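On to subunit A.
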Amino acid sequence: MLSIETFVIVSVIKIVIALFVLLTAVAYTVWLERKVVGHIQNRWGPTRVGPFGLLQPLADGIKFLFKEDLTPPHVYKPLYIAAPMIALVCALTSISVIPVGNWVTVAGVHTPLQITDLNIGLLLILGITSMGVYGVALAGWSSNNKYSLLGGLRASAQMVSYEVSLGLSLVGVLILAGSFSLRDIVEAQGGHFWGFIPKWNIFYGGQIIAFFIYLISAYAETNRVPFDLPEAESELVAGYHTEYSAMKFAMFFMAEYANMITVACVASLLFLGGWHGPVFGPPILQAILPIFWFVLRVFGFLFVYIWVRGTLPRFRYDQLMAFGWKFLLPLAIANLVITALVVTLRS
Partner candidate 1 sequence: MVPLSYYLILSGILFACGVTGFLIKRNIITIFLSIELMLNGANLSFVAFAAQWHALSGQVFVFFVMVVAAAEAAVGLAIIIAVFRTRETLNVDRVNLLKL
Partner candidate 2 sequence: MTPNLHLWLIPLLPLAGAAINGLFGRRFSRRAVSSIALGFCGAAFAMALWVVAQFSALSLPYSEYFAPWIRAGSFQADFAFYLDQLSLVMLLVVTGVGFLIHIYSVGYMWEEGGFYRFFSYLNLFMFFMLTLVLANNYLLMFIGWEGVGLASYLLIGFWFTKDSAVAAGKKAFIVNRIGDFGFLIALFLLIKHFGSLNFVQVFHRIAPLRPETTGAGLLTAIGLLLMVGAAGKSAQIPLYVWLPDAMEGPTPVSALIHAATMVTAGVYMVARSHVILDRAPMALMVVAIIGTLTALFAATIGVAQTDIKKVLAYSTISQLGYMFMACGVAAYSAGIFHLMTHAFFKGLLFLAAGSVIHAVGGEQDMRKMGGLRTKIPWTFWTMTAATFAIAGFWPFAGFFSKDEILWQASRVSFVYWGIGVFTAFLTSFYMFRLWFLTFFGEYRGEAKAAHGGGEHQAGIHESPKLMLAPLVILAVLSVCGGWVGSVRFERFLTPVLQAGSGASVSNVSTNALASANERKDEVSSETLLTAVALGAAALGLYLAFLMYYQRPQLPDQIAASLGGFYDAVVHKYYVDDLYATLFVKPLLDASTRILWQGIDRDVIDAAVDNGADGAREISDSVRHMQSGNLRSYAGWIAAGAAGVIAYMVWMGTR
Partner candidate 3 sequence: MEVHSGIEPMIHLTLFLLFGGICVAGAVNLLAQRHPINSALSLVVVMGSLAGEYLLLGAEFVAAIQVIIYAGAIMVLFVFVIMLLNAGEEERTGGSRVALLFGVPGMLIGTVLMAWVLLERSGTQAVSMGALPGAPKTIGWLLFHDFLLPFEVTSVLVLIAIMGAVVLASHPESVQQRNKER
């Protein structure tokens, strides 16, 4: 029970930290992507700015900031301006319920490593991501440009469709954990089967299937390869953000990568056992290690993201939709039913 003042202060501090970490992570995800894709394509990727081009993101940010921020004449202005903000805000908000580790006591304040622990945290994330659609859709519509419109339509349709199977793939885990709170879900995954297999949901019943459903729909949700049709350069110039430039474009850009990170976090929380892992050493190390394990998982997930982008071709749009509705959704439902059966029979 904290007094209201400390509560506010602590919250503000946590928010600042989270935002800072997130934005840095975004920046370096971009860097990582360029690096990895470069190596996949037998190039070097960014090397000039700093060692291994580590300062490249900084340079990009500065470039975005100082570019001319022009708005085309025929756009529908209010929405044209609002759209990237919506996108970015939704992307950033969803991080607020993501726990990165256990409770810690800093300066006598005992608090979770998480901005706030809602008991409907997962629902919040889903809700916010579903609001994220508006950013894309409105951007596409308001820029008053057929490529953008098509991109926006595609993006919104695709996101709405894949949201369904995304949600369904999570429900299995929810049944196992019996809670919407991400912290509870993670804590439910502590311990091991038969002493050596970690008790992660991914090893649990049919959740491996759920994991892959989640993976695929997450790619579609974040408009990434192989589902990056909304911004398919070869057909739509740049899709919904064709008309955007400078900071507004950067917002979309950041939103996309922030979404990727969120998705990665959710995946590692729900399926990969969150921050569970071997903990040893001095107290400080014990405080750090869980966060390290967690970050490791997120990193791995992001790596897979980039890897896929580097290797897979792009789908056709009807293929995408058919796949989503006719294959993923039934699969997710079947998995859900089976999980429910297992849980019921076991209890």
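The definition used in the following text is that a contact is a pair of C-beta atoms (placed from the backbone, for glycine too) under 8 Å apart; a residue touches a chain by one contact, two chains touch by 3 or more; residues count from 1.
How were these picked? Simply put, all candidates are chains of the complex that A comes from, given by their letters.
These figures come from a predicted structure and were not determined experimentally.
Note on subunit A: across 1, 2 or 3, the candidate touching it in the complex is 3; the others do not touch it there. Residue ranges of subunit A in contact with candidate 3, taken from their complex: 1-4, 7, 78-79, 118-120, 123-124, 126-128, 130-131, 133-134, 137-138, 140-141, 149, 152-153, 156-157, 160, 163, 167, 178, 180.
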